[in-house]
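Excluded from the complex is one protein chain; the other protein chains are retained at their positions.
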Amino acid sequence: MINVHDKHKPLTFIEKTYLPAIVSGVLLTSRHFFVNLTRHILRAFGVKLKNMAAVTIQYPEFLRPLFPRLRTMHRLTRREDGTPRCVACMMCETVCPAKCIYIIADEKLENPQIEKMPRSFDIDLGLCVFCGYCVEACPEDAIRMDTGILEISNYTRNGMILDLETMLSLEPMSSRYVQYDRGGEVVSADYIDERHRSDA
Amino acid sequence: MVKVTIDGIEIEIPKGTTVIQAAEQAGIEIPRYCYHPGLSIVGVCRICLVEIERMPKLQVACYTPATEGMVVHTNTEQVLEARQAVMEFLLVNHPLDCPVCDQAGECWLQNFYMQHALHDSRMFENKVKKSKALQIGPNVMLDSERCILCSRCVRFCDEISKSNELGIFNRGDRAELQPYPGTELDNDYSGNTIDICPVGALTDRDFRFRTRVWYLSETESICPGCSTGCNINVHHNDQRTYKAGGSRVSRLKPRYNPDVNEWWMCDAGRYGFTHVDADSRILAPTRSIGEEQEMSWGEAASEIMTKLREVISVHGKESVGVILSPQMTNEDLFVARRFFRDGLGLKHIDFEVAPLTTGAKDDFLIKADKNPNTAGARLLGVGARQGSGMTVAEMLEAARKRKLRALYICHHDLANGFAVDVVEEALTAQDLVVFQGPNTNSTSALAHYVLPAAAFVEKTGSFTNYAERVQMIHTAVTPLGESKADWQIFRSLAKEAAISVPYFEAEDVFQALTAEVEAFSGLPYAGLAGQGIALRDGQALPESETVVA
Partner (left out) sequence: MTESIGIVLGKLAFVLLFVLNFGGVLTWVERKQSALMQDRIGANRAAIFGFRAIGLFHGIADAVKMFTKESFRPANAEKFIFTLAPAISVFFALIGFAVIPFGDKLLLGGTEINLQLAPLNVGVLYLFAVAGMAVYGVVLGAWASRNNYALLGGLRAAAQMISYEVALGVSIFGCIMIYQTVDLQEIVRWQGGYWGGWLPAWGVFLQPVGFILFLTVGIAETKRIPFDAPEGESEIIGYNLEYSGMGFGMFLLTDFIETVMIAAITVTLFFGGWQVPYLMPDGFHFPWGGTVELANWAVAILQVVSFTFKVIFFLWLQMTIRWTLPRFRYDQIMRLGWKYLLPISLANIVITGFLILMLK
């Protein structure tokens, strides 16, 4: 026997009309409305306030700091000689749930110790779901999603496809923008200001 | 007969059976590397150790004959521990090449590591370096580091191909598989070493880095390379079509059939599938009178039939020659017979162009006749020798003299059997030349109409091999472009001519064939799949009888 405990208390008649709940909801939202309205007006008159009237970050003038482990646009890492670390094992291609990685392998003629390398390596960001499985699956640490590039848009579908050269040329996001302490709190985040200045 | 008990299962087996074979019959899988049922037994890999009661130590299952009353355990702690130890030992110097190794995914080191070992490496020493990516033959690539020295390949070259190219040199951890100095692994069966190598030491140069094996699908088929009809699996890439330049068929692998090819196939057959994805494939029905122009099947069928009827009404039925091909399936040939012979009432039908005995042959698998269905064509009576019409040679001669006015040629490149100028003279003298086949060739270049036929991996049907064993091919990939199976092409022509060809599947054709053709009567369609059915108890015909040169 399974005992199902109905955790919900039966509603009283007044509750059943939903009027108290509606009224308290309306009161809550109107409180926000009036408090924020007052703050906006005060700020417009130059009064400095401790609390902000809105939590909005004005993108693209301002950007949120990025956590280092955030998954952003892919890149391919390089060996010392600049060739891709990727050995075209196609693990990422296999694991990719969106089937958006297209690798064609080639013989690495100059170095039989490595043997294999990608001739072409395309990722169709139009299909990618940014799951990061490709990074997890890679046995060579050859693919990473740490470029910090989030603005991925294009006028054509083909423009959404990253190729080998592009991905090899990308760098990891600069750590000088954001620093975190061990608890994940932002220690310094001049990333916001950086972007703002360069845009202005 | 002796009685043995394996893991509690009691079975009766013929005397002399080894424990590993007995276990197989009992449905128990004992891991193995060096043991191969088609080769002699050496017992060098030691992975097949089992516990046999009243024997002090573990025994190798591959070498130990089962004796009366033997009680075998394959699953005791001691056995499992030993297996793990052997795996650890095999992996001591094994490189971590799986990402670049073509064997990954079908590698017995990977499989048995996952099943039986799962240990962490305890080695601190550097691994021994050996030669890598060594091309030891036209078809085979050797990576000595990956070799586990099971000697399967060595035994194959000694016992099956009898060409003795390979040996294991040096000792201890420097022991290394190599071809004998100054030789190459270059024999007619060298590809089989790749199949039997349990690891990625021997890999296929043709297949190298084309795709990964787990992207491939498998379809049972028959090698069309010669009249032996080796059983094969077609490995085709349906999932990642952008790989290897878009070629759909990635490789052919032999399929076990004790009555035909056992575990083997020849290299010519193994690598003889490139025409399937070649640029020379014909993609759409084409009219090449004056300007080349693609057309729809409907247009093509009605135009060809109109012209054919014209020729027949003006010059009579004797003025048309049909050249079928032993590359076509029984079904294709049967529908061709029904259409050309029974339907249109044509007389001059033949299928032999090149002499059937001139190809290379040996006394193992390779036959001189490079067609998979010569026996079928003969049994169906579509050759000049079985009827009363002209042979191909006579047809060409008649065509040159304009006694024949129309030729319908299937698959053949006539230049393979006749001088180029003879062919050219004959074909250019015709009012209508139709070519039907999967690929263009010098004959199709002279045809007025070119019709695309499906390649052997694109259709379902049956071949009759030299020993009159009927075996099935299955559709592995969809026909390229507009191409259709030959019998379907004949069906659409027959429709234009109002000749009934009431078949929708290859199976319908086959049922009609068994009902109508005596040699095939009573063949169950369902029984053809797998190992096929021999028409005459597997009795091979003497080669001379198949030869009709």
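As written, the chain order gives the labels A and B, with residue 1 at the start of each chain.
Operating definition for what follows: a residue touches a chain if its C-beta (ideal position, glycine included) is under 8 Å from a C-beta of that chain, and two chains touch if they have at least 3 such contacts.
All figures in this text were calculated on a predicted structure; none of them were measured in a lab.
Checking the contacts here: which visible chains does the omitted one touch?
Per the touch rule above, the missing chain touches A.
Out of A:32, A:99 or A:119, which touches the unshown chain?
Considering the complete complex, A:32 is the one touching the chain left out.
In the complete complex, the non-displayed chain touches which residues of chain A?
Residue positions of chain A that touch the missing chain: 19, 22, 25-26, 28-30, 32-33, 36-37, 40, 53-56, 58.
FYI, only the chains that are shown with their structure count from here on.
Can you check the complex and tell me which residues of chain A touch chain B?
87-91, 93-94, 102, 104-107, 112-116, 139-140
For the complex, give me every residue of chain B touching chain A.
Against chain A, chain B makes touches at 97-100, 104, 132-133, 208-210, 212, 214-215, 240, 242-244.
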